[in-house]
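Quick one: the structure is below, and I'll ask about it shortly.
Note that one protein chain is taken out, while the other chains of the complex remain in position.
First chain written, first letter: the chains are A and B, and each begins at residue 1.
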Amino acid sequence: MAPGAGNPAALSGSVRSMPLRYDTVTFMSDYGHTDEFVGVVHSVIRSIAPEAEVVDLTHGVAPHDVRAGGLVLARSVQYLCPGVVLAVVDPGVGTARRAVAVEVGDGQSVLVGPDNGLLAPAVAMCGGATRAVVLDDAEYHLPSPGPTFAGRDVFAPVAAWLCSGVPLESLGSLVDPAGLLPGILPVAHVDDTDPSVLVAEVLWVDGYGNAQLNVDPDEIDTLVGADEPVELSFADVTRVAQRAASYAEVPTGGVGLVVDSYGLVSVVVDRASAAGELGLVAGAEVRLRAVDAASGSSGGVSVSIGDPGRRP
Amino acid sequence: MAPGAGNPAALSGSVRSMPLRYDTVTFMSDYGHTDEFVGVVHSVIRSIAPEAEVVDLTHGVAPHDVRAGGLVLARSVQYLCPGVVLAVVDPGVGTARRAVAVEVGDGQSVLVGPDNGLLAPAVAMCGGATRAVVLDDAEYHLPSPGPTFAGRDVFAPVAAWLCSGVPLESLGSLVDPAGLLPGILPVAHVDDTDPSVLVAEVLWVDGYGNAQLNVDPDEIDTLVGADEPVELSFADVTRVAQRAASYAEVPTGGVGLVVDSYGLVSVVVDRASAAGELGLVAGAEVRLRAVDAASGSSGGVSVSIGDPGRRP
Partner (left out) sequence: MAPGAGNPAALSGSVRSMPLRYDTVTFMSDYGHTDEFVGVVHSVIRSIAPEAEVVDLTHGVAPHDVRAGGLVLARSVQYLCPGVVLAVVDPGVGTARRAVAVEVGDGQSVLVGPDNGLLAPAVAMCGGATRAVVLDDAEYHLPSPGPTFAGRDVFAPVAAWLCSGVPLESLGSLVDPAGLLPGILPVAHVDDTDPSVLVAEVLWVDGYGNAQLNVDPDEIDTLVGADEPVELSFADVTRVAQRAASYAEVPTGGVGLVVDSYGLVSVVVDRASAAGELGLVAGAEVRLRAVDAASGSSGGVSVSIGDPGRRP
């Protein structure tokens, strides 16, 4: 509206006549929608690269939850348009944690964000980084009244300048991508002491309450046989889950395992929240085994969940 | 970012040079903003039809609430840009429920979504369907790792291909629009046993707590006379509501009936949630009659709501 000396568009009068290097900024964060953080980032990008389109992936990551943010990117990356990915879940903002831009596919896309593991799973799914820079050239940042909103002052302008054609290496010091902080994702594994048990973890509980496990359907087929039910144990709960092709196939009052839209196994119930009814949260350990295998040790009794009276 | 064999843009190298058939996709769903579902759908559309604009109508429909989603479309349809309407409230995803594209206005617009009644009220308000197809040509879908995210894998690509100029009839099998699942909307009616009573229903409680009834202001004028107060009864509550032209006209502590922005009658209070204070929810039955008529049977006492001590 009334930009001062820090107006990014004043940095180069010729920027608007340059061809766009990237035309899409995919933007995700833990900013939420209560405050104006997302909108201000949009404004900053538009003031520098007015022709670039900003696609909001989500801003609903739980505050400071770097792991959850990294999983959002990992689930989405194969569906994203080439271009710049701007990702901000940044509890260490203002500290020595580095701000980085990570190139993948020899320049097909660039991921911009904090070097705290957030970008790592997506970078790996793109075949690894081809180059990386630390964003230490303040010429491409906004002047900051305070250091706590790097999304506005560092990451957004850098994302926009990338769209406008500024080369990656101009934005800061090239660093060895091998030195970027990795993202550690849990892998399901057979239990050390009981080879009939697969030890898994809830990766994600979505807004409907479906609980995604870090388990491939093939792993379950190997464990219990195709289409066979599975005993799930977590905390002090034991349930038998039926295999199902869709939510609606799960019987009322029962628990189902479906192959979800990412090709992983999710714990679901029909038209209700599995996580809410079963008490599952992201990060929880879930132990899976065949119902037969379970019968020896825990009885294998299938207990339907909830009070049938309150189900539709 | 790193699209595989299923990359929709690879389906036809020439798509970007075709003129846009539609330039707007209006998108509504029950996806919420916590997860990345909305953003992934945007990305898929943009990867196929980069020139099309996606307008998010709302993604705040309660999960699986097909009726509420149908009402969102019905309230909005006269304000929407011509083009494609992408609507996903789809508890039956992955089952035999059909995925459809429904043309209205001889091609002015196309509504894309599940055939579960969601689209029906809007289609009716546009004068009915002129053509309809079942989306059974998988060439225009994305390959699905699992069947549970039809918004991403079926509806979004179809919406985008429609924008890009793919003819409706290429997307699947033409079907008789008369066979689409209808949407049933409740109609207010005079009580069978007491002709002084209009039996209505709460269609919608908005984010401010205003409770829209399926009642036209003329119906109330006929029932009680213009500008006359109305007795409302629901559950075990009876209240007298004053007619008002705006929220601010409703006296503090009182209940008002205003003609809302859709021309229907809404139950409101000033600067607070009528639904919260009165306990009204979507689908609740509300009985209306003149205060005079009521006085014989129930005393017609106007009780102000809430504890006056906690009102501003």
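By definition in this document, a contact is a pair of C-beta atoms (placed from the backbone, for glycine too) under 8 Å apart; a residue touches a chain by one contact, two chains touch by 3 or more.
Only a predicted model underlies this, so the values are computations on that prediction, with no experimental measurement involved.
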Field: Selected residue (touches chain absent from view) among A:Arg75, A:Arg98 or A:Arg152
entry: A:Arg152
Field: Option touching the unshown chain, where A:Met28, A:Val44 or A:Leu223 are the choices
entry: A:Val44
- request: Using the touch definition up top, pick the residue from B:Cys81, B:Val240 or B:Ala282 that touches the left-out chain.
  value: B:Cys81
Query: Which chain A residues touch the hidden chain?
result: 1-4, 31-40, 42-44, 46-47, 50, 63-64, 91-95, 144-149, 152-153
Task: Spell out the interface residues on chain B facing the chain that's missing from view.
output: 23-24, 26, 28, 33, 53, 55-60, 72, 75-82, 85, 104-105, 108-109, 122, 125-127, 206-208, 245-249, 258-263, 266, 271
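Keep in mind that, in the parts below, only the chains that are shown with their structure count from here on.
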Field: Centre-to-centre distance between chain B and chain A (centres being mean Cα positions), rounded to whole Å
entry: 30
